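Only one protein chain is missing from this complex, and each of the others stays in its spot.
After this line comes subunit A, so read on.
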Amino acid sequence: MLKLKKEPIKNVKLWIVLGVLFLLSVPWYLPVGSYKPIIFGLPYWGWIIILDSIAISATITYAFLFLWKVEGEDTNTKGDE
């Protein structure tokens, strides 16, 4: 029988971090219409959004790997792959 030892939804810190990154992932806090400097063809705010998205992916990866723990029998005898 499988038992959940840890689940990501119950981790308050995770949701605070994700919440902040979520708010930063849309450029409401930057001056409308601004785009300079352009670095490698991407306006400065595009870099901010990309970096923020990388941070979101990293946080979600961390949550899946370390904040989700189960205990117990979890192999499928029927599994053929």
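Criterion: a contact is a pair of C-beta atoms (placed from the backbone, for glycine too) under 8 Å apart; a residue touches a chain by one contact, two chains touch by 3 or more; residues count from 1.
Please note the rule applied: contacts and distances are computed from a predicted model.
Student: Missing chain, UniProt name, options "Sarcosine oxidase subunit delta", "Sodium/panthothenate symporter", "Branched-chain amino acid transport system permease protein" or "Oxidoreductase": which is it?
Tutor: "Sodium/panthothenate symporter"
Student: So that we can see where the missing chain sits, which residues of subunit A does it touch?
Tutor: For subunit A, the residues touching the absent chain are 1-4, 7-9, 14, 18, 22, 25-28, 30-35, 38, 40-43, 45-46, 49-50, 52-54, 56-57, 60-61, 63-65, 68, 70, 74-76, 78-81.
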